[in-house]
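In this view, the complex is presented without one of its protein chains, the others remaining in place.
On to subunit A.
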């Protein structure tokens, strides 16, 4: 039997956010699947419940509130705006266990063009405060994907390589594989070498003709275009060793926030492109300190938030219970690019966070 406590906690959290100035909003539970599939790709099918509507086609049970809230805002919300919400979300669990596949989330989203770092700090501080007011002292972790993106954009390499890395910023394994190849740490695949050798003697059209009967929708021109890209890429020099070393260093940076800032200031002269992002990080720490957060001890991990099915491109944070098997009790971050993807030409900087009301209720019951 599902108790009403989780829902009541979730609604109470949203009401608390409303007391702090947020506007309460509702979102559909049944969402058109296409938007989410375009955004997340096939991975979302493993996580969200899909169903078929005879008229509207593929639909999905709401896996989170962010996408529908952004869509509502982009369709004509006030500017700036702060929203709060509460309700169930649905996620398939691939392993048997006690993680629920239906649970309540309460959250807050801030859409605002100025005061970015102040908005980051406000969302973090509000969630921190409401968790504390409910008697929970949790371990926060923060990060900043904007710094990593700035570092990639500033690399002394081809635009194509930068785009390839940026495209996989949320997929650490492939990002790493690309970085290993671009920095010369991983060898060029044998088949690639073989292809490049053969291209020295024949045109792409010749090689395609020799390969056998042509099938499929992907055209000869598309194949030739990528062959051209591969040829150019083969002539692109490997990332300079110091630059690659800095990027590997950045990926593994974990330190208390102020120490992390000092470390980043230290490497900025060698990677000048990150300076604006580091300045934003510094401004955010000041804004957090102004909200009463101890930034000397606040944990910072440069790779935090780099998981697939995420869209954060700046500040990221989460709050964790002691048990590492539990999902984060609260999490959130900045997602400026997502509003552009969903905004049909419009965009607005945005930051938000959610609390798992059921998990919070459980932990409140467990504390002495």
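Keep in mind that, in the parts below, contacts are C-beta pairs under 8 Å (C-beta built on N, C-alpha and C of every residue); 3 or more make two chains touch, one makes a residue touch a chain; residues count from 1.
Note that in this section contacts and distances are computed from a predicted model.
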There's a gap in the complex where one chain should be. From "ATP phosphoribosyltransferase", "ATPase", "Peptide/nickel transport system permease protein" or "ABC transporter ATP-binding protein", what does UniProt name that chain?
"ATP phosphoribosyltransferase"
Given that one chain is not shown, which residue among A:30, A:177 or A:270 touches it?
A:177
Just one of A:135, A:189, A:237 or A:292 touches the chain that is missing; which is it?
A:189
Given A:14, A:151 or A:164, the correct residue touching the omitted chain is A:164
Given A:4, A:54 or A:212, the residue that touches the chain left out of view is A:212
Those residues of subunit A which, in the complete complex, touch the missing chain
37, 41-43, 45-46, 94-96, 164, 167-168, 171-175, 177-178, 181, 189, 191-192, 195, 204, 207-208, 211-218, 220, 222-223, 225-227, 230, 308
